[in-house]
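What you see is the complex with one protein chain gone and the rest in place.
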Amino acid sequence: MIQVANLHKKFGKTQVLDNLDLEIDGGGIFAILGPNGSGKTTLIKSILGMVIMDKGSISVLGAAIKTNWNYRKEINYLPQIANFPGNLKVRELIKMIVDLRQKPNRADELIELFKLEDFLDKKLTTLSGGTKQKVNIVLSFMFDSPLLILDEPTTGLDPLALINLKKLIQEEKNKGKTILITSHILQFVEEVADEIIYLLEGKIYFKGSLEQLKSKTEQTDIEHAIAAIATQPQHA
Amino acid sequence: MNVWNKLLLILFMAFGAASHGSTLEICSTCPIKSIKEGIDQAQAYDTLLIKKGTYLEFDIIVDKPLTIIGKDYPVVDGEDQGEIFTVTSDNVTIDGLFIINVGTSYTSDYAAIRVVKSKNFLIQNVVLEKLFFGIYLEKSTDGRVFHNKIIGDAVEEFNSGNGIQLWYCQNVSVENNIVQHVRDGIYLEFSDQIVIKNNISTNNVRYGLHFMFSNDDLYQDNTFENNGAGVAVMFSKKIKMYNNTFKKNWGAASFGMLLKEINDSEIIGNTFEENTVGISIEGSNRINYKENDFVNNGWALKVRGACYSNVFSSNNFLYNSFDVSYNSKLNDNSFSGNYWSNYTGYDLDKNGVGDVPYRPVKLFSYIVNRTPETIVLLRSLFMDIIDFSEKVSPVFTPDNLRDNSPLMKKLQ
């Protein structure tokens, strides 16, 4: 599904991604973990083509992404910070995205699920952070695409919404989709992720299932496992 | 010469012809077949009636008082041989001829019609084409050149002649003529008391009208358009210029009107439109400029120095790139009560006169005089800023050159 080979990216003098190789075959939930500044978002944005790589190659669904943009039809992306054009109303924003992608959607169902009906005619600037994130989730789950990329999806969500989100993620997984998630909430990761990808200083330190991670680091809970892996020499 | 005099003259001539003259007809089938023959056989005060046809003749000398009238515009073709009509007698009328192919020469000024030392002549309704000089009046007086059409094909100054030329003449009126494509449309030298009225002089190689050493003349209601350099009035005095139009004289050395050594004259009610320079003034004194319109000229007035006691009042200066340019810091001319479209002042007391004086000379015009290429910076913000600072404290332009009573509304 996603092949990343030999990926380099520098921002100014900082080497954010350093000769990174990654292969994700598809089906299941992949959690990308790593400390702040480890290159998680950069990796995601490189896959999306928002960040232009310095060196290396990425292909998604069998097609190289360089100079190509059509592959994004098959990706639903939930950005980290839900910043939307301020003077649009929620309804208009959804309409616009639908218009841009020209795909069947289930926006109404999701709006109901997150109880957004009352906000449809409000401008996006007037919404709270949590509500914005709900709109964000609606936008990224309303199309039926084989690949979902969720960057910190839990930010600002109330417990009910969080439950709904998890339900949505499971549903998508059961449909056989590939889901890439970054998150700081390890409990959330533990609950949903099938596989962990651990990123540090622009390199992948670990890739494997939760159990593999625990056994490898000889820890019983994920928090300690993560803490331990950062101090171990690299083997993946 | 006033209107009554002219009327009397015409009446007299008509009466003279009818009373003691007979009419001789000239045509290809008549007993008299050529104009020369006709003149030979005619008695003084006879009328020659030339019928339609083409007459290949030149050097026709009219040496007795005759009325020569063409019927349906007979063609007199000089075949480029030389002068066509030479009038040496008083009281001659030439009317209704179509004269073509005057000879071109670098040694003699061949004309279609030349009048030499004669009085009471009348040349009217004549059409001249392919000419060298058109109507050439020499030391003649009390005549009239009326309603003729002169269309030359001049390209260069050196091998072309003037449309209507007056040399040492007095009391002549030149009216309602159309002159095009010759060297100077109308040229006056040493000619006084001349009236030039209602003529249209356009597309001439040099000047539409050219005045030299001629005094007490009047020209009014003429149109001068698209001539090589415009109209030149030089070394003359007491000239009256009323209600003429000077248009589209474009070029580096071009102007609507050039005044050089002109004194005690009046320039009233004229329109200067779209000329590179509206009036270029040099060494001219005591001239009254009144009620003229200067529209869309590059420079409405270019004052080149040695100009004293001129008065500019009640003129409209509309949308000129520069209103006035001076090449010195001295000013002895007065501007008052003009309308300037570039004026940005205000009129708080609502008396129709702006409360702050207008300075028609911009610093930029001074800079352009010095470095002509700077003209490409015309109307740039930087130039406006510089002009503004000069306006506040004049350094390069004459301090006393200002209109203290600029009008708020255009004069109609």
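Lettered A and B in written order, each chain numbered from 1.
The criterion applied here is as follows: contacts are C-beta pairs under 8 Å (C-beta built on N, C-alpha and C of every residue); 3 or more make two chains touch, one makes a residue touch a chain.
Please note the rule applied: contacts and distances are computed from a predicted model.
Set against the options "ABC transporter permease", "Glutaconate CoA-transferase subunit B", "Cysteine-rich domain-containing protein" or "STAS domain-containing protein", the UniProt name belonging to the omitted chain is "ABC transporter permease". Residue A:83 is the one among A:6, A:57, A:83 or A:126 that touches the chain not shown. Here the missing chain is touched by one residue of B:125, B:176 or B:296, and it is B:296.
Panel shows chain B; residues 250-254, 274-277, 296-299, 318-319, 321-322, 341, 367, 370-385, 410 of it touch the chain omitted from the view.
The missing chain lies against chain A, touching residues 11, 45, 48-52, 69-73, 75, 77, 79, 83-88, 96-97, 99-101.
Definition applied: only the chains that are shown with their structure count from here on.
Per-chain CA centroids place chain A at a distance of 88 Å from chain B.
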